[in-house]
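For this depiction, one protein chain was excluded, whereas all remaining protein chains were kept in their positions.
Labels A, B and C are assigned to the chains in the order they are written; within every chain, residues are numbered from 1.
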């Protein structure tokens, strides 16, 4: 027990535990809304970007709410969060908000507080930005910090990429928003399957079966059943029941490792990162799109992952200098064509780019629309 | 023997038959080219439509070739063709050509012959037209005239539709070319899978097995193997080996009937016609597109097929009054959306329109792009 | 700071973007028992290029089957502090607004019972407490529950629903996403806490098709605000935009940025006459023109939601976006969103009965076919559900004439 609770309290608690409330759901949001928002809820008429990271919302009442948005590493400690709370107390009457991309927002009723708040945040090393046609925070996952199937570290890669993109976070420099996502394995927790730029950790080898521990740690039928592609089958090794992996069927998802710790999927020299581009979620202009493969493999090269950072930089730069205003990465590529995308970025087009999965038919160029 | 050949000739022929030439391929086309075309082959600079059915081609030499295009029923007899040859002799120095859509073309070097030629053709009841933004001849198939799996008659439906569309054949009235095709069964000989308007004969019931004749007429393994979906399996009926059809697997293609005459697919009250729209082949503007289901079923109603003619008329009229210049049917529908297409035509949208085949995933509206 | 040696991680300390390494280092000072070893393990991962976590037995709190993810190091001898390092998922206030008071309460809990490390937020939207030990779980839960904070979903449960900020601050919101999701979250409490589905089920609501909570791509059931009537035009503000258009310095182009980017090409702009005409019947409600001119153009007044189903990440059958089930559903607060709840009930009934193990609802729909699925849910076929009708002739007609009957009749 690492918690300081007295024996008595423990006993007391055990006694009342049966009556512990459950299924109470979230506390009602209303109590957390700043007064300006409570007053004008549902009455907003327009918004305007006053500068990167600052949005004015105007309500029918004539009141405005000024939002100041700043970065967060998402993986936060209570120490740092306490300092953020202090900022909220000082400038925003003790209210704050998080965006769906982990950024922190202060909703101000008083315009004059904007500049002092920004100054304060910057003094704390916290950049303000992430609005409109910027690169906002990266939707990402656990990586080596907390997940078992991760093929790379999430926070590390994110830190490096955002360090490189700090200007794009703090400015409105791009033709349109660029949504970046990172996921550490094919499970793609987050938004990798539909982001302008997606960074995906990948395993390239099947799990290694540790036959000596498997019988003790795992149930064979459950292990076999855990594989979504049916790549695992029971076998006998040295007279002991175990499992084997049919390599040609394995697509390196790590589901078996979730079920059975004797099937580690990590592979230090073969794990790495793939880059995907052109996905989006918003219905603005084109329909939502999946991200498409741009680079099949880059090595894991911690702590800086320079290959990954450079690849993202390349895409952002080529996009920034070629796309039209309001054109998302995917819309831009659709207009100029993938041949041009590969030409402009200098990325190699390989056999891995050509789809061979279920709906591959619809990815083939069944036309004479060709670009030279 | 229905041919008048003497016994001697038959013997003579049998004697030389071993030396009969083979694999000689087509006669070289050059001998069939009108002189104006021979002279300017590969040197054409531009074309212009002088009126519906008449195109001027200008060569670098300054010479022009004037094309007069007229209809043909495709199913022709030598009697009628002889009269066409006479026209060619009189107006076109004995040269004529067929288009890839069964029309007949006369290539004239002399502009002054255009009008007399047209007058002549019209006097013979042969309409001139089928160029540019018209409805040209219908790409079609055999139907009851010659094919065994046909669910409807090709020539009959084509005759009725073209009778209705005579104005569209003879004029340049439409926003863009409308390519119409007919096929009598799912084999889709011709262009039904990729036409602006496609008329497709369909069976709706599996073949009926004639168990009493099957053993004599068909080999069971071949019959079983003939089914592309594996719907046929061997069985025993009244002690005799035969086959049975698993109804839920049969998609009414008639392949089994091709192999085994004891499995007729015709079904007088259930065969009929489906209508498809929006396909195209040309790469102009959009990529080639498949035709999509508009009406799942219309009855066979010979000799006039009024339901079919009316449906085509409806599509043509709605397209003509709504599409933009140069917009093919499929491009127009893509712009206004399928909800509007069904609204404008008044055709019913049913569960049959919703794809449930292999690539169905990609036909679902995975977005909020909605039209009300 | 902590005295664990982390030369590689140190390269990611400081910089212009807030450093996660600094966060852990600060917590290593604050809550060293977990975080010194946390740092040590992460440095090892950075050196040997692999993660060191694994799953283990199920962990949780009494009464709930969800909310906790068990996690263990695979090198417990080297890093005993994180031998157990479980995740706790807590349902946040819908819309992710907080008072510092509330946050401080949560942080206090986590300092007491866990590592002090957290994600604000997880990608599903939960408050994520990262790293505690099995025997702390019930104790922590005593305190959380007493204060009215509840655990989030995990496993084959209805996951914690989430919403964009909607009407709280946005001028585009067609529906009150926060009210709706708060309501729905309470409605699904049992399914959220006691996993009994074939697989996970996620609900997200965005106030308009901009979809700021990524519902269309990341939720099994997406509720996305939309309108049926015409886009509203503020004539005075429109004039201002025309003025902007004419001033080259403004970089605003009514033709290229608005009309030509409309996906349905249903906007006609005449910059001389200063008129803008929208053929609303052809508009696909994509939001673009409204986004570009938020002062002049507004969503309509006859608002409701598109209901889409089936979005998911790629495992196993490939990623799916949500597909339209109901092109327009009124979101009726006064009726307690009953229409929506009915649909939810029907969906679950069908899926629980017919979904295969580890099959997301989107995969079920793919497997049985959309038309059939609609029939099971008693929903009408509507051309808005598809991009285009089928292009293959494999129609399984279930209506036809019975020959014997015809012959007899």
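Heads up, the rule we're going with is that contacts are C-beta pairs under 8 Å (C-beta built on N, C-alpha and C of every residue); 3 or more make two chains touch, one makes a residue touch a chain.
Nothing here was measured: the structure is a model prediction, and the numbers come from that model.
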| item | value |
| --- | --- |
| Chains in view that touch the one left out, judged over the entire complex | A, B, C |
| Subunit A residues that touch the omitted chain in the full complex | 186, 188, 193, 200, 202, 204-205, 248, 251, 267, 269-270, 274, 276, 278-279, 290-294, 296-297, 335-342, 349-358, 360-372 |
| Contact footprint on subunit C, counting only the chain that is left out | 260, 314, 318-319, 391-394 |
| Subunit B residues touching the omitted chain (full complex) | 1-5, 10, 13, 16-17, 20-29, 31-34, 37, 41-42, 44-48, 57-58, 65, 67, 71-82, 85-86, 88-89, 94-100, 102, 107, 125-127, 139-141, 143-150, 153, 155-156, 158-160, 162-163, 166, 169, 186-194, 228-229, 253, 255, 257-259, 261, 264, 266-269, 271, 281-286, 288, 290, 300, 302-304, 324-327, 357-359 |
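Going forward, only the chains that are shown with their structure count from here on.
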| item | value |
| --- | --- |
| Central chain (by mean CA position) | C |
| CA centroid of subunit B to CA centroid of subunit C, Å | 49 |
| Length of the line joining the C-alpha centres of subunit A and subunit C, rounded to whole Å | 12 |
| Residues of subunit B engaged with two or more neighbouring chains | 358, 361-362, 366-369 |
| Shared interface positions of subunit C, touching two or more other chains | 209, 211, 216, 224, 263, 284-286, 318, 321 |
